[in-house]
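Omission of a single protein chain aside, the complex is shown with its protein chains in their original locations.
All chains are identified by letter, namely A and B, in their written order; residue positions are counted from 1 within each chain.
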Amino acid sequence: MREASVTPSRVLVYATVWLIAAVYLIPFVVVLLNSLRSAEEIAQTSMIGWPKQWAWSNYANAWGQFCIAQTCSGIKPYMLNSALVTIPATIISTLLGAVAGFAISLWRFRGDRWIFGIIAIGIFLPQQMRLLPWTVVLRDMGLTNTLTGLVMIHCIQGMSFTTLFCRNYYTAIPQELIKAARIDGAGFFRTFWRIILPLSPPILIVTAIWQFTHIWNEFLYGVTFTTGQQQPVTAALIALTAAVADIPQYGVQNAAVIIAALPTLLVYLFGGRYFVRGLTAGSVK
Amino acid sequence: MSRAAPAGTETTTVARRLSDALRRLPEHVVIWVPLLVTAAHIVTFSVWTIWVSFTPSTLMPVSGWVGLRNYNAILSTRNWQTAFDNIFLFGGTFVVLSAAIGLFLAILLDQRIRGENVLRSIFLYPLALSFVVTGTVWSWLLNPGLGVQKFVNVLGWTTFRFDWLLDKDKAIWTIVIAAIWQSAGFAMALFLAGLRSVDGDLLKAAQIDGAGPVRIYRRIIIPSLWPILITVVVIQLQFAITTFDLVRALTGGGPGIATMLPALVVYDFMFQRGHIGRGAAAAVLMLLILLSVLLPYWAWRYVQSRRVANA
Partner (left out) sequence: MATLTVTSLHKRFGSVDVLKGIDIEAKSGEFVALVGPSGCGKSTLLAMIAGLESVTSGEIRIDDRLVNGIPPKDRDIAMVFQSYALYPTMTARQNITFGMESRRVPKAAQDEAVARVAALLQIEPLLGRKPAQLSGGQRQRVAMGRALVRDPKLFLFDEPLSNLDAKLRVDMRTEIKKLHQRVGKTTVYVTHDQVEAMTLASRIAVMHHGSLQQFDVPSRVYARPSNMFVAGFMGSPSMNFVPATLATRDDVLGVEFPGANGGVVTLPLTRRPSAAPADGKVVLGIRPEHLYRYDADMKARRPALVQVTASVDLVEPTGAETIAMLKLGSRDIVGRFEPDAAPEPGETFALGIDMGHACLFDPGTERLIPEATT
């Protein structure tokens, strides 16, 4: 299995793997092509087909004009909502996770194992157990149906993952480095800023990619705690495709799906191995 | 750090310790506040939800004790019973198939083929998508009037049928298909990492012992993947038990209630029927199902680590 010569078994391997790859690519290709077809075409010849005429206007339509639940401003406001929630929450939860991960793994304090254990359990706690309490908390804080409320939820809940990732990464740093820094007179913040943070870019990237992907793609909280114009794009997609019209605007809907999926897909493409590292890190619980 | 100064030493000890503590205050705040908030929310939210499940709350949380009334109510609904059966159907097939396909893909990719990076990117990109996107796209593809069936019909084969989406008994399999499409890549990534981390010396020893490639795979490499397999199964099961987004986007729980799953039952009672006591009970039931998978897993992990420590 280590030779690279062209044998029947190797041809079979290539054929099988590319066949499966095709199955994986087909949905994406289909949606991409559909986004450039007109609604009539799709209704006549099914979702799978080549554009007869290139309906570029679908994208402009999806972006700024399409009607979702009585508002006809396209998907743009919802994309904005998602961005306004995802970007701050990613940054804040990643930084908090780095500080907490450092404190737990290297700086150490009494009870650090306990606190970390509880936070790690947060990874497994289903969202459904948290829906009701968040409703109450948001209402008491006056943050119902606000983007700020969503940011707060994702920051607090994201700590479980981000702390886990960073803590596991920092355990590879030798304790002696911290001892040397203490003897050199560095306290908590100086040690973190001058020594730990410069060593952190790989894990910060992995964590940020993970958080961005998760928060952008998140649906349940978005649809529960916001309504109407405040909703993130995932909730808007559901409303969009559930819209009942005389002629369902399939072309525009496909374009909307592409637009909504684009940010995380781009992060994936540019993130490459950091994305994969997040997968494997997330499974070491 | 505990300080234990012997008695009768410097009189400035107390003053120094106070100024020490004050100087370290920002550090303690930055460490403790986020951690405490997160830890507290995990504990208090779970406890509160459990409490609500024992109250007669409907639209607003109220106090009172109704014992297991909410639980019995939930357990007796057809929604829940269908959802419970569906966990086994969906969870079982999904976990087994996605692990098998993931392993299969990992072995294929382990064969040092060209374009491995491109192929890996292809198998993993669904993981970057929201389940809402996946569900929506597959709902179009599996729609008989719009997707695969229509496509084949238009090509000429007019008797072809692929209308599982509308079939009460077969709809659950559509969810399985979409879920496998999205998640098999995850299993593949973990298995591939495991395959690649097998000790090279073991393989050399096996080759000297005269073992061929298939035997090496079967007897040495794959058995070493057990821990990864268990991790994959647990994570996929966790997903199967708590999945909401995918089902909502793909079938909405239908046709009728054929593809009901616990997370939808929770949402249904909590926010659509306005009966949060019952909704909380459903959430707790879902948590119990999840724990029935997680607790053995954690116990197994604990036993493993003790075994390594005592080796």
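Convention: a residue touches a chain if its C-beta (ideal position, glycine included) is under 8 Å from a C-beta of that chain, and two chains touch if they have at least 3 such contacts.
Note that the coordinates shown come from a computational prediction; the quantities given were computed from them, not determined experimentally.
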Which of A:I195, A:I215, A:A236 or A:V257 touches the missing chain? It is A:I195
Out of A:L177, A:I205, A:A239 or A:L265, only one touches the absent chain, namely A:L177
By the document's definition of touch, the residue of A:L84, A:A186, A:I205 or A:L265 touching the omitted chain is A:A186
Contacts of chain A with the missing chain: which residues?
174, 176-177, 179-186, 190, 194-195, 198-199
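Going forward, only the chains that are shown with their structure count from here on.
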Between chain A and chain B, what is the separation of their C-alpha centroids in Å?
15
Using the touch definition from the top, list the residues of chain A that touch chain B in their complex.
1-2, 4, 10, 13-14, 16-18, 20-21, 23-25, 27-28, 30-31, 42-49, 96, 99-100, 103, 107, 109, 115, 118-119, 121-122, 124-134, 136, 156-157, 159-160, 163, 187-189, 213, 216-220, 224, 234, 237-238, 241, 250, 257, 260-261, 264-265, 267-269, 272, 275-276, 279-280, 283
In their complex, what parts of chain B are in touch with chain A?
24, 26-27, 30-31, 34-39, 41-46, 48-49, 52, 61, 105, 108-109, 111-113, 119-133, 136-141, 143, 146-148, 150-151, 153-154, 181, 185-186, 189-190, 193, 213, 231-232, 235, 238, 241-242, 244-245, 248-249, 263, 266-267, 270-271, 276, 279-280, 282-284, 286-287, 290, 294
